[in-house]
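Missing here: one protein chain of the complex. Every other protein chain is in place.
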Amino acid sequence: MKISRRTLIKGGVMAGAGALLGSEGTRLMAAINQSEQDDPAHAAYALCQPENILYSACLQCNTQCTVKAKIQNGLLVKIDGNPYSPMNMQPQVSYDLSPQAVAKVDGHLCPKGQSGVQTIYDPYRIRMVLKRSGPRGSSKWKAIPFDQAIKEIAEGGKLFAEIGEDRQVPGFKEVFALRDADLAKTMGDDAAAIRGGKMTVDEFKEKHKDHLDVLIDPNHPDLGPKNNQFIFQGGRIGPDREMFAKRFTFAGLGSVNWYAHTTICEQAHHVAFLWSTAQWEVKDGKGGWNKGANHMKPDYTQAEFVIFWGTGYTEANFGPTPMGPQVSQAIVDGKLKIAVVDPRLSKTAAKGWWIPVRPGGDLALAFGMLRWTIENKRYDEAFLRNANKGAAKAGGEKSWSNSTWLVNAENGKLLRAKDLGIGDENQFVVLVAGQPVPVTPDDEKSAVVGDLDAGTSLGGLKVKTGFQALKESVFVHDMAYYAEKSGVDQKSIEDLAREFTAHGKKAAIDFYRGPIKVTYGYYAAQAIIALNLLIGNIDHTGGFAPGGGAWDAMGGKPGKPFEIGKMHPGALKPFGVKLTRESSGPYESSTIFTRDGYPAKRPWFPFTDDVYQEIIPAAYAGYPYPIKILWLHYGTPALSSPAGHLQIKMLQDTSRLPLFISTDIVLGETSMFADYVFPDIAYLERWGNPLGTSPVTLTKTTKIRQPVVAPIPEIVSVEGEEMPISMDAVMIAVAQKIKAPGYGKDGLGAGYDFKRPEQFYLKMVANVAWGEKEGEAVAAASAQDMALFVKARRHLPKGVFDLAKWQAAVGNEWSRVVTVLNHGGRFEAADKAHDGAFLGHPWGKQMNLYVEPIGSAKHSVTGKPLSGVPVFQEMASFDGKPALFPAEYDLDLFTYKEIWGGQSRTSGNYAGQMALMPENYVYLNALDARRLGLADYDLVRLVSPSFTGAFELAPGVSIAVEGKVKVIQGIRPGAVAVSWSYGHWAYGAKDVTVNGQVIKGEAARARGLVPNPAMGVDGYLKDVCLTDPIAGDAAYSGTRIKLVKSKSGAAERGALPKSA
Amino acid sequence: MNKDRPDRTPESEERRAVLGKMASATFAGLMLSGVLARAQDAAPQKTPIPARPFKGSSDANQDVLIRMQGELERAMQKPINERRWGMVIDMRKCTGCASCTVGCVMENKLPPGVVYRPVIDEEKGTYPNVTRTFLPRPCMQCETPACTPVCPVGATWKGADGIVVIDYDVCIGCRYCITACPYQARTFDFGQHWTDNAAKGEDGALALKSARAYQDPPNFEYGKEWKRREGIIPKSPVGNTRKCTFCAHRLKVGMLPMCVSTCVGRATFFGDLNDPKALVSELAGMANATQLKPEAGTHPNVYYLV
Partner (left out) sequence: MKQYAKIIWALWIILALVGGYGLIERLVTGHQLATYSSYVPWGMWVAAYIFFVGLSSGSFLLASLYYVFKITRLERIARLSLFTAGVTIIMALVTVGLDLGRMEKAVSVFYRPHFTSLITWEVWLYTAYLILVIMALKYAVRKKLKKLDPQVTKDDDQRLKRLMTYGIPLVIAFTGAGGALFGTISARAAWHTSLYPVIFIVGALLSGVALMTFMAWAFCDNHDESWHELLQFLGKLVLGLICIELILEWAEFSIPLWYGVGSEAELVKFVLFGPFWYVFWLVRILLGAVLPLYLLMGKKDAKSIGIASFLVAVTYFAVRLNLVIPAQVTPELRGLEHAYLDPIGNHLSFHYLPSFFEWQVLMGVVALGMALFYFGQRYLSLMQTLNNREVSR
C-alpha cells in the first residue's frame, strides 16, 4: 500500500485522538474522512505535524514557561504551551504519551510568550561583533571578525588607537593574574584567616611575598587577586545560563565578581525568605546558618483565602501562564476568595477585594495586621510553640519555627544552651513553663514545646522569645498610626486581618515586588512572611508551599552520570571581597574597616547578593578597588535601575572602566556604551540550564531550554568548532585563548572536551534524565522517537545540531536524554501535588520568626544594630537620614508591569506589546487630575527632588521622561503609576552607524516613558538609587514626585502618528 | 488557633447578595455600553463571583481543554450540517490577558491592522468602588449574520457548521460587510507587515533581512495555504476583509481554536452546540449565560457567562 502524506496526517489525528478519547478514538478515521469531504481543498496544516514541533522554554519573562515551538519552512512561526508540562496544562498529559500522540494538543501560553517569535526575529538583532568606532555611546560601530575581537579582548593593547585613543586597554590576560589553583586556595584560606582575626596582613605578605603581584592591593589581601578586576554583570542570567557563566567567572577566571540583577528585581523578598527558612546545620561539630528556600507561594488550588500583596496572578509575578488557570478556576468554583493589596486596581484586583494601599505603606499595613492578629490572639499558637522537629511531628505538623527560642536582647543573638550551661553550642533555649530547656532543632525524638509570649531574665541576661520580640516591635505604634502610614483605614486593616485569620491553615499571602521595593523592603518581606507563619499555614494543603522542586542537574547525588561541579580540572577557587561588598562577610572584619571605620564609604551587604544597581557606581568610585574589565550581559542597568541614568556618565569614563564589553541581541540602552558588543543567541536559539520552576507549581518540574531555531548571529569557528556567536562562544573562545582551566580538550575531565556549549548543557540534561536515584531514570527513546528527534531538527545548521557531537557529549545516556528533550523537560505526575492534608512536597523544616544573623549584625554605614524581627521604618538613605520630599512633590510614584511587557526586552514585539499598547501612560486618579488641572493625553514630565524631568544621553541629546496622562478611577488618589517596558532610547529606537552606514531606528520603539530616572537617589552616596541596606534592594516605590505639564498633547488625542 | 471561630458572618452573606446583583448589572451595563448601575453601599469585601460550580469545570483528572478536544473530535464524526459550533466566554474567569488576541494573530499570521479577537478592558465605578471587566470579542458567528447579506459578490456566507466564512478568492474588498457587523468583528487587510517601519536593507551587522522572513510562510486559514504578496495585483488575503474563522483549519484536524487552547484564564470554551453533552452546550444553557447586543438581532453563537 502506498502511504500518502495525507494518510500520515490522518494517522496523526488518530494517534492524538486515541490518546484523548480512548476507545472512541477508533471511530475517528471516519470522522476525518468526513471532514475532508467537507472541503476538498483540505491542505496540510503543517503546525500540527510532530516533525515541525520542538519543545523548549520561554524567556520573555522570568517565569520561563515550557513552550511548544512550531516550525514552518524552517522558521519559527508559532509558540504554544507544552502539554506535558503543568505550567501549560492542568493537569498535564501523561509523560508516557509519545510526542506524535500529543502533537495536536496545545497548552496555553501568555501573550508575551506567543510574541516571542518577534523577539527572535527582530530586524535590529545583531549578527556580527561590533567594535565602537567613535567615543562610547556615539553609536558608531565597525563590524569586525569574531577572531579579531577575541584576540583583542584577550590580549588588550592600544585597541582604539585608530580613533585616537592612546590608552593601553587591559585584556583578559591581564586580569587573569592568579592562575595556580593551589596558590589560589592557600591565599584564599589566608585571606579568610585575616578576616577571622587569625592572621595579620603582615604575616600574609610575608608568607606570600613571591606572589603579591597577583593581588589587587597587597595591603588588603582580603580584597583578593587581580582576577577580581574582571566583573561579569549579568542581567537575566540566572537561572538560565547561570552555571555556564559562573563556571567561566569563578573556577575559570578566578574572579568573585559574578552578578545577576536580583536587587533591581525582588531581592528583599528572596533574602527574607532565604533567612526565614535558614537551617542551623552542624558539620564536624561546627554549626552555622544555611540559607533555605528563596520563596514560597500559596496553594491557590485549595486555599480559601489568598492575599495578593503587591503582586497578582494575571500580570507579572511567577507568571499568568502557570497561575492563570489555577486561580481563575478556584475563584469561579467559589473555593477561593482573594484580596489584593496594590495602589492600583490591577487586573487581579479586579477579581477580588481591592485594598488600595499607599505606595510604600505596606510595612505599616503588615504591622497593623500583625498587631491586630497578636492582640486578638488569632494566631496558631500550637504551631508556633513547636520548637523543633520532634514537636512538629507530635503536633501533626511538618515544619516548626524558632518563635519560642530565646533571644539575648543585648546582642540580638539567640541564646545557646551552652550559655546557660544546659547543653552545647549547637542547641538553643526555650522556656517551658518558665524554665529554660535546650532545643536541638532537627531532633525528631524529643518534642520541645516552648512558651510563646515570654521573656525573662536568666542569669542576669535579659532574654525574650522571638515572638515577644516581634510583638514588642509591632506594638511600638498603635493601629491608628499604621492606618495613617499605610493609607488603609483601621477598619479595613482589621477586616483584612480578620479574614486572613478566619480560614485556619487554608489561607496564605502571596507577595512579590510591590511591598518590598523600598529601603525597608527586607523588613516588609519579613513581616509578611511572619503573617503567614502566625497562621501556621506552611506545608498544608491550601496553605503555604515551597513548591514541587526540580530534578538535580548538577549531579551532586551519588550514582549520577555527571558530577559537573567537579568536572573542572585546575579549577580556581576565587576569593576576596566582591565589588559591591555583598556576601563578603561583615564590614567590621575587613581590612577596609581597619582603614576607614564607620561610616563605610559605601555600604557593605553581608546578607545579600546581586546588588546590581551598585556595580557600575562602585566601579566608578573605585571602592573597594578599581576594576579593569566589565562584561555586561543581558541587562540594561542604565534603563532598568532606579536612577540608572546616572550610570551613563560613568560608563563613558574609560579610565575607571578601561574595557567594557557586552553580549546582547540588539544594541541596548546600556550595551550601546560598550567598546565591543558581541551578538548573542536569543532564548530559543540556545541552551539553558535545566530549570526548576517557582512554587506556583506544586509538582516536581524540570524544564529544558534547547535550540529550536537556526541562530540569527553569524556562525563562526571557535578553535575549529562551528557555532553561532554568543555568550557561550565568547566564553569558550576567551577561556581557550588565555588557557583558563576547564576548557578545550579534556576541559570537562579526561575524555570530555569542553569546546562546544552542548558538551556542558547536555550533561545536565543527562543528570535530569537519570533522576535522583538509581531506577528513577526516564524511559529510553524508541527508534521512532529517535527518528522524530532528528527529523524535527532538520532546519538547524550543523554548527548547532550535529547528531554525532550531541550524542558524544553524553555517551550512554543519549537515548534517555532524547526522551527528556522530546518532552521539553521532565515532569512529575500531577497527582503528586497533594498528600491528603499536606502538600506533596512540603518544606518539612524550620522556619525562623527571628533571624539571628541579621539580628546580631550592624549597619555598615551607621554602625547601628540591625534587627532579627521586622521593625517599623520609613524611607531613608544609607546614613540613616530620612528621605525627605518637599511639599510640592505631592504624588507617590510607583511602577508595575503590564502582562505584555517582558522587562525592557519586548519593545520589538509588534503584535504583542506594541499593538496591545503602543505607549504607556502616566496614570492618575480623577481627583488628582482635577486638582492639578490635568486631562487625558496631556503631556507631563516626571520631576522629583533628584530629577529635573530630562537627562543627557550624549552631548546635546536629551531624553525627556515625559508621558501622556490617563485619568482613571482605579488608582489610589495621591499616587501615580507608570508601567515598565517603554521609553527606550536604544533597542532599535535610535539610528546607529555601522561601517559608515546609517541604520535608521524605528520611532515606535521609543514611545512612552520609563519612570526610573525620577526615582529617588541615596542621600549619602548620591550616585545610586535609594537602597535597602540589608537586602541591597533598589527602591522603586517611596519617591514623591510632581508632574509638570510640558505641552498639550491633546491634538493627538491618543491617535498614532501615521508613520510611527 | 481558635478553631470554632465563625468565618461567615451574616453581613458577608448580605454583601454577597449585593455583589451578586452587581455582577449581573455589570454585564447589562456593558451590553448597553452604558454606565454601571452600581450598588450604593458597595462593601469593602468584593468577591463578585458567586459559587456556581458546573460539571466538568474543575475535574481534577483532566484539563478542560482535553475534554473539549475529545468532544470536538466526536463532533467531527458527524456530517457537517449536524454540527453547530459555539463558544462560551466566562467573563468571571477572563483575566484580560489578551493571550487569545495575540495567539490568534500569530496563529493566523494576521498583519497589522487585522485583528479577530481584541479584548476590551473597561473600568467602571468611582474610587474606591471600582472594577474592571474584560470582554474578549471574537466573531459571534451569528445565526442571522448582518454581514453576509450585504456582500455584493456572495464572498461571505454562513457555513453549514455555523461558521461565517469569507472566500478570499472572491471578496472584492468593498468593506460593506465591515460596516454591517454590529460587533466590528471584521477588519481589512491593508497588506502591511509588522516590520514595515523597521530599518530596511540586506543582512550585515544587523539581521535587517533575515529577521523579517518569518512573515512569509503562508497561513492556513480555512485549511488552505494563503501566501501574501502585495503590489499592483495583490494576492489574497491582501485587499480582503478578514474575520475570525473559529480556526476552521484547526477544527479540521481535530484541534481546538487557538484562542481556546491558549486561554490563560481557561475562560473560553468551545464545542458543538448541537451536542447536549458537550461542555459548551451545558455552559451556554446556564442562567448567567448572555449574548452580546441581543438587540442587534443577530443571534450570536458566542455566549458570555457573567
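Per-chain residue numbering starts at 1, and chain names A and B are given in the order in which the chains are listed.
By definition in this document, a residue touches a chain if its C-beta (ideal position, glycine included) is under 8 Å from a C-beta of that chain, and two chains touch if they have at least 3 such contacts.
Model, not experiment: these values are computed from the prediction.
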Review point. Which displayed chains does the hidden chain touch?
Key: A, B
**Study point:** Residue of B:77, B:241 or B:261 touching the missing chain in the full complex
**Key:** B:241
Check your understanding: Of the listed residues A:910, A:951 or A:1036, which contacts the missing chain in the full complex?
Key -> A:910
Exercise for review: Using the touch rule from the top, list residues of chain A that touch the missing partner.
Suggested key: 910, 914-918, 1004, 1053-1058, 1060
Practice item. List the residues of chain B that touch the chain left out of this view. Key: 33, 98, 101, 112-115, 118-122, 135, 137, 146, 149-154, 170-176, 178-184, 186-194, 196-197, 230-234, 236, 238-241, 292-293, 296-297
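Following the convention adopted for this analysis, only the chains that are shown with their structure count from here on.
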Check your understanding: Just how far, in Å, is the C-alpha centre of chain B from the one of chain A?
Key -> 34
Revision key, fill the gap. Interface with chain A, chain B side, in the complex: residues 1-3, 5, 7, 44-47, 49-53, 57-58, 60-63, 65-66, 69-70, 73-74, 76-80, 90, 92-99, 101-103, 105-107, 109-110, 112, 115, 123, 125-128, 130-134, 160-161, 194-195, 197-199, 201, 203-214, 216-217, 220, 222-225, 249-256, 258, 261-267
